[in-house]
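Omission of a single protein chain aside, the complex is shown with its protein chains in their original locations.
Let's turn to subunit A:
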Amino acid sequence: MAARRGGWVRICSLLAVAVLAGLGAEAKNSEDVRCKCICPPYKDHSGHIYNKNVSQKDCDCLHVVEPMPVPGPDVEAYCLRCECKYEERSSVTIKVTIIIYLSILGLLLLYMVYLTLVEPILKRRLFGHSQLIQSDEDIGDHQPFANAHDVLARSRSRANVLNKVEYAQQRWKLQVQEQRKSVFDRHVVLS
């Protein structure tokens, strides 16, 4: 399960790479380009910001600032103080990225809830009260994956695909448990 999950994650990340790389070079939505001119206060006119959808060569004060607030002879002095910048963004990239990120986060949360809350309840109900015998390294171990040792021992016998997946998942759980002991309990690595 974990290896398949790892495979799924890999496929998703490669998809995301492809999508994003493609989107990065894509033609933009017409709303995604703008020329932004910021004009500071001048004489008795207050400051103002002008946005307009123009191409890069038309991005200057004369094309963007409409209606011009100052009369003819002052236009040059006014425009000299304005700063015009051409900006573009890709709204599709942002949307796709945020939605992919939220879905990965949601999946991880669901899996975490399943592992920490649902699975122990299911296992307890399936295997009844014979699960109460615990090896001495698991005494007091209230962490997830506490029953990985037992399941590993049990599933070594059969060899079909489903059990292989289960076996790989249990092996992953053991690895994570070892890591957790090194980092959180014994403070040996990454103190």
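Please note the rule applied: a contact is a pair of C-beta atoms (placed from the backbone, for glycine too) under 8 Å apart; a residue touches a chain by one contact, two chains touch by 3 or more; residues count from 1.
Everything below uses one rule, namely that contacts and distances are computed from a predicted model.
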Check: What is the protein name, per UniProt, of the chain that does not appear here: "Translation initiation factor eIF2B subunit gamma", "Aminotransferase class I/classII large domain-containing protein", "Cytosolic 5'-nucleotidase 1A-like" or "Chloride channel protein"?
Finding: "Chloride channel protein"
Next item on the list: Tell me where the left-out chain touches subunit A, residue by residue.
Entry: 3, 6, 9-10, 13, 16-17, 20-21, 24-25, 31, 34, 38-41, 43, 46-49, 51, 77, 80-83, 85, 87-91, 93-95, 97-101, 104-105, 108-109, 112, 115-116, 144, 161, 164-165, 167-168, 171-172, 175-176, 179-180, 182-184, 187-191
